[in-house]
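Encoded as C-alpha cells, here's the structure I'll be asking about.
Complex shown without one protein chain; remaining protein chains in place.
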Amino acid sequence: MTVVLFQLANGLVWGWVVALVALGLSLIYGVLRVINVAHGAFYMLGAAVGVVLYEPLQSALGNAPGAFALVLVLSPLLVGAFGALLEATALRPLVERGRWVMTIVTTFALLLILQQGAQLLLPGVRSVPAPLAGGVELLGLRYPLYRLVLAGIAVLLIGLTALFLYKTRFGLWARAVRQDRELALSLGIPAPWVYSGTFALGTALAAAAGWLTAPVVSVDPRMGMDILLQSFLVVIVGGLGSLRGAVVAALLLRLAEGLFAVGFDPVSARALALFLMGALLLWRPHGLFGREEVSS
Amino acid sequence: MKGFVSGGNRSISRRVLPLALGLVSVIALGSAPLWLDAFSLSFLLKVLIWGLFAASFDVLFGYAGLLSLGHSVYFGLGAYGAAWMTLSYGPEVFPWALGAGVLLGGLAAAAIGALAVRTGSHGFIIVTAVTALIAFLGAQSRRDLTGGDDGLTLSAMPLALGGWRAGCADPGPAYLFALGIVLLGLGALGTMIRSPLGLALRCLRENELRAQALGYDVYALKWLAFTVAGLGAALAGALYALVNCHVSAALFGWLVSADVLIWTLFGGAGTLVGPLVGTGVFLSLRELLSDLWPAGYPVLVGLALLGIARFLPRGLVGGLRTRGLGPTRKGEGP
Partner (left out) sequence: MKAAVLEARGLRKAFSGVRAVDGVDLALREGEWTALIGPNGAGKTTLLHLLGGQLRPDAGSVYFQGEEITRRPAERRARAGLARTFQVPALFPELTVREHVLAARLRGRWTLRPVPNRDREAVEELLARCRLREKASRRAEELSHGDRRLLEIAVALASEPRVLLLDEPAAGLSPAEVDGLLVLLRELRRERTSLAVLLVEHDMDVVFELAERVVVMHRGRVLAEGSPEEVHRDPEVQAVYLGTREL
C-alpha cells in the first residue's frame, strides 16, 4: 500500500513538472506556430545556469533555501531573456515570412548548439543538494518534503501563468494572436512584442522547471532529452495548442507511469506508459482536447 | 530511364546528358579501388552509405514534403538488426544480416508511420521527434542489448577476391559489395521518384487538399513514403554496420537526424543528387574538423543549419536552379 502511495505521489509531483514544461511548449506553439525542438535544452539551461549561480549566492547569503529561491527567480529570468534574444534574431524573420519548416529546422539547430555548448562549457554530471531536508508523514508514508514543495511551486507557476494570460493586456494579445493571427495583426497588436514575450515566457517556465528538479535529478547536458520526450508527448496527446490538454495529459502520463512502476521495473513502466499514450493517440489522432484541422 | 515527366518535346541532350553522367560516375566508382588508397576508399564508401541514407530522407522530406526529426531511428535499427544477426550467427551470414536489418527498420517504419501520418502535419513532426527520443533513451538504458555509447564490435565480412580480403579498416572487396547495394538502393529510390508514384508524392507536398480532390489517398501515400524512406535508411544502416564493424547507441541520437537534415538541405531537397553532394561536403568537413576540434562538430552543424534556414532555404542545388526565376514560394511547409 505504501508503495502504491509512494509511486502515486511521485507520479503527481512529476506530472506537475512535466505540465509546467509542456505549458511553455504549448504556449510557444499556440502563439508562434513554432514547434520548439530546443525546449528541453532550455530546461537543461535553467538547471545549468542555476548550478553556476547557486554556489556563490549561497556563500554570499549564508542561507541555502534563500539562495535557492533567489536562483529560482534569476535563472528563469536569464534563460527567458536569452530565449527572447534567440527568438528575435533567429526565429522571427522566418515566422514573419511563413517559412514554417525552416522555423523547426532553426529550433533543431538551437538544440544542437545549446546541448553541445553545455557539454563543452559544463561537462560532466553535477548534483544539487535539496534546499529543504526532512520529510512529511502521509498515511504511514514518509515523503521527502522538498518534492512536495517542488510540486506546489509548479502548480503555483502554472496558476500564475494562467492568471497572466487571462488578466493582463499582454495575455489578451497573446490569446488573440493564438486565435487568429491575421486578424490580431490587422488590429494593431504589436506582433514582435507578443512573439518575443511568449518565447521568453515559455523558455522561462522550462528553466524554472529545470532548476526546481535539479535537486531531484542529476544535472548534465543531456537531462533535457527525457523531459522533451515527455512534454512533446503530452502536448500532442492533450491536443496540439490546448494548454488544458497538455496539463491533463502530463498528469495522466506520470500517474500511469507511477502505477505501472508498482508492478514493473522503471524501464518497463516507462515503456508501458508510452504505449498507453500511443494508444490514446491512435484512438484520437488529434489529441484529447484537439480539434481537427479544417481542411478548406 | 523512363522519365515520363520530361517527356514530350524536350531536346535529346536533356535526356542523354544525365544518363551519360550517371554512367561515367558508376564506372569511376566501380574502378575506385584501382586508384584510391585504403583510407580514401573507406571514406568514399562512408559517403556512399550515408548518401543513401540522405537520399532516403529526401524521398520523405524533399518529395513528399514531410519533415521527420527521427530518421536516425531506422538507420540505427537497420544497423543493430545487422549487428545482432552477425553476433548471433557469425559474419558468414552477412547477406541475412543485411536482410534482418532492413526488415527490422522497415517494420518499425511501417508501424510508426501508420501512427505518425494520422496526427496531422504538425503532429507528424512531434511524433517523429518522440520516436527518436524513445529510441535514443531506450538504447541508452538497455546497454545489455546495445552496448550503450561504447557500442558493439563485429568482425568483418568474410569477403575475398583472390588475395584481396575485406577488413574493417580497409574495406577491400567489401567496397564493391557495398557499392552494388548502394547503387541498387539509389536506383530503386530514383525509379520510384520518376514513376507516377513520385508525381503523386510531389502533388501531396505542394497541396494536400488538391491532391485529395484529384483522387489521391493522402494517408496511404504518406505512409508509403514513410515506409520506403525507412527501408532505405535501414538498408544504409545495415550496410554501415557490416562495413564499419561497429555500432553504438549514438546512431539513434539527435546528431544523426540533424546530419541527414543538413546534408539534404545543403545539397537541395527534392533533387536526389543534392543530398549525395551535401553528404560528401559535410563528411569531408567532419573529417577535417576531427583532427582540429572534434567536439565542435555538432555546434558547426547547428550553426550551418541556422544559416541555411535563414539564407538558403532551397539548398545549394535548389538555390542555383531557381536563381533569378521570380519570387520563391511563400511557405515551404503546410
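Think of it as A and B in the order they're written, each chain with its own count starting at 1.
Everything below uses one rule, namely that contacts are C-beta pairs under 8 Å (C-beta built on N, C-alpha and C of every residue); 3 or more make two chains touch, one makes a residue touch a chain.
Only a predicted model underlies this, so the values are computations on that prediction, with no experimental measurement involved.
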Message: Out of B:L161, B:L184 or B:L209, which residue would touch the omitted chain in the full complex?
response: B:L209
Residue, one of B:P196, B:P294 or B:G307, that touches the chain absent here: B:P196
Field: Of B:I112, B:L221 or B:L251, the one touching the omitted chain in the full complex
entry: B:L221
Message: Suppose we count only contacts with the excluded chain; which residues of chain B make the list?
response: 2, 4-5, 7-8, 10, 191-192, 195-197, 199-200, 202-203, 206-207, 209-218, 221, 325-326, 329
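Criterion: only the chains that are shown with their structure count from here on.
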Task: Take the average of all CA coordinates in chain A, do the same for chain B, and state the distance between these two points in whole angstrom.
output: 33
Query: Any idea which chain A residues touch chain B in the complex?
result: 29, 35, 37, 90, 93-94, 97-106, 108-113, 115-117, 119-120, 225-226, 228-229, 232-233, 235-236, 240, 267, 271, 274, 278, 281-282, 285-287, 292-293, 295-296
- request: Over in the complex, which chain B residues touch chain A? Could you list them?
  value: 67, 69, 115, 118-123, 125-127, 129-130, 133-134, 136-138, 141-142, 209, 254-255, 258, 261, 265, 295-296, 298-299, 301-306, 308-310, 313, 330-334
